[in-house]
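For this depiction, one protein chain was excluded, whereas all remaining protein chains were kept in their positions.
Order as written gives the chain letters A and B; numbering starts at 1 within each chain.
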Amino acid sequence: MTVTSVPSGAPIPGTAGQGQRLQLLRVLGPGHVWALGVGIVLVGEYMGWNFSVGKGGMIAGLVACWLAGLLYTCVAMIDSEVTSTVAAAGGQYAQAKHIVGPLMAFNVGLFLVMAYTMLEAANAITIGFLLDTVAGLQGHEGLNQQPFIILTVMFLAWLNYRGVLATLTFNLVITAIAFLAIIILFVAVQLGASAVPLEFSAVTTDPLPYGWLGIIAALHFGLWYYLGIEGTCQAAEEVRSPARSLPYGTMAGIMTLLIAATLTWYVCSGLIPWEYLGQAGTPLFDAARVTGSTPLMVLLFVGTIFSTLASANGCINDASRAWFSMGRDRYLPIWFGAVHPKYRTPYRSIVFLVPIALIFALGAPLDQVVTFSILSGLLGYTFMTFNMVMFRRKWPLGTIKRGYVHPFHPLPAILLLAICSATYFAVLLGYGSQLISMMCFYILASLWFHFWRYRFVRRGDQFTMPWPRPIGY
Amino acid sequence: MDFWNYLEYAAWVLIVLFGGHMLIDLARVDSTYDNDLLTSSREGEIERTQELHKL
Partner (left out) sequence: MAYQPPRQGLAAQIIDVAVLLVMTVGALYLPLYLGLAGAAKNPQPIDNPTWEALGQNAAEQAQWQALGITDPAAANDIITARFDYSFSWAALIIMAVLVIGYFVLVVRLSDKEYREVIDERFGGQ
């Protein structure tokens, strides 16, 4: 097997002589991929994951953390193999287009845009909430959160508009600081910096307040520890060597998160009574408050702000890439498929998604937004299972060049499907109406696409990979 | 009026600046360049210029 390098600028078969083309800029390295993946997700450690403790108790929270970690290890393995081969902006969207078909791709594109835009809205809401809390601690009651929520979305959209390298370098720095903050908190507590000792007696006295059902129920928010790590492959068209960088960045990301998630559970469960933890808005910040150490409080405040910013930033990046790719293929109006001539970003998609994010950030309750985001993510993971099986079937190993081949196929896919099914059940416990309403939405949207929108799509142009004909077609 | 009130006003000003810059730039780019050029990006094209998949 050989890979021939052709100098960029050499004529491209079939496209020569058509004049100038605008492309996204290929400037990112593995570090940026790590920052994009972990940056989106790390906020899950700073808020949201602890609802899993509320849904099932401390032990259930830890089991959900590890089960979800297993789910995401499968996701990362599967995703790395497919992405290292299908390296195009839009990530899973482009995968679905080449492996399953156009309608699936449209749905996957919607999952991505919904999951990321909702997560972005949730982040903006959290920043408003945290500033309100701090203003309250300083004696200013009733802070108007709206300008800060809007500013968060607007500033990050502007950063994204101006170019991907600056955006993700910014992300790399603030993600690293937020991650270090968790490590420092853990080490400081181990060294006895806390005024109140770690206390785990609830693990033995009241291990499973809801019984075994609680563990499954906790899985719903257990996903929140890692949700969005698969976003790494959105940047495929802007990474310098996607076949190498994407698997490395994604795998390093999932390891970082497994460590951070376990440390977070340990420190928070030890320092905060589980009943409080289960409904806390900013658990790591609260843990720092319990230690009674002002430097730790400041550190974790900064960590919370940075992790939410990094997450919202990555979400804008990913949602706009997915929206842009759908526009480029005319799944959505072609107007969105534009690249900025100077900054080389999908600028129209970025601007368009700003008001959408604001509708959700200002108009909907947080748990609705979070559940919508989790459900869209979950549908995306379900898609990955049969996508992987079809990928290996249509192009068996050896027929095309894969940057990475994951071991034990099809075990990860089966495991992923099993955990996904359990999570659907977990969402049903309490959020069944959202689930049903969302399924209706995706079914309606699918019919709309198949019977109306698809007529504007060029058929053969959708398949862009230099692969042989798939087996069986 | 305290510190937090000023912060609110500062936030509103920044919103107008960032949002305004994006909108003005978008309008300027859209009126300067041909739409066909702006939407000329093709998926995977750059792949073929860098790596040719061969067995």
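One rule holds in what follows: a contact is a pair of C-beta atoms (placed from the backbone, for glycine too) under 8 Å apart; a residue touches a chain by one contact, two chains touch by 3 or more.
From a predicted model like this one, the values you see are computed outputs, not experimental measurements.
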Among displayed chains, the one left out touches A
Looking beyond the chains shown, say which of A:87, A:100 or A:115 touches the absent one.
A:100
Of the residues listed, A:87, A:114, A:188 or A:267, which one is in contact with the missing chain?
A:114
The listed residue (A:244, A:392 or A:453) that touches the chain absent from the view is A:453
Under the stated touch rule, tell me which residues of chain A contact the chain that is not displayed.
54-55, 100-105, 107, 114, 195-197, 199, 201-202, 205-206, 209-210, 213-214, 217, 271-273, 275-276, 279, 286, 289-292, 330, 332-335, 356, 359-360, 364-365, 367-368, 372, 382-383, 386, 424-425, 428-446, 448, 450, 453-460, 462-463, 469-470, 473
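As a working rule, only the chains that are shown with their structure count from here on.
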Sort out for me which residues of chain A touch chain B in the complex.
1-10, 12-13, 15, 19-24, 26, 87-90, 94, 135, 138, 140, 143-144, 147-148, 150-151, 154-155, 157-158, 161, 237, 243, 325, 328-329, 334-335, 337-342, 347-348, 350-351, 354, 398-401, 464-467
Given the complex, residues on chain B that touch chain A span 2-4, 8, 11-12, 14-15, 18-19, 21-23, 25-26, 29, 33, 35, 37-55
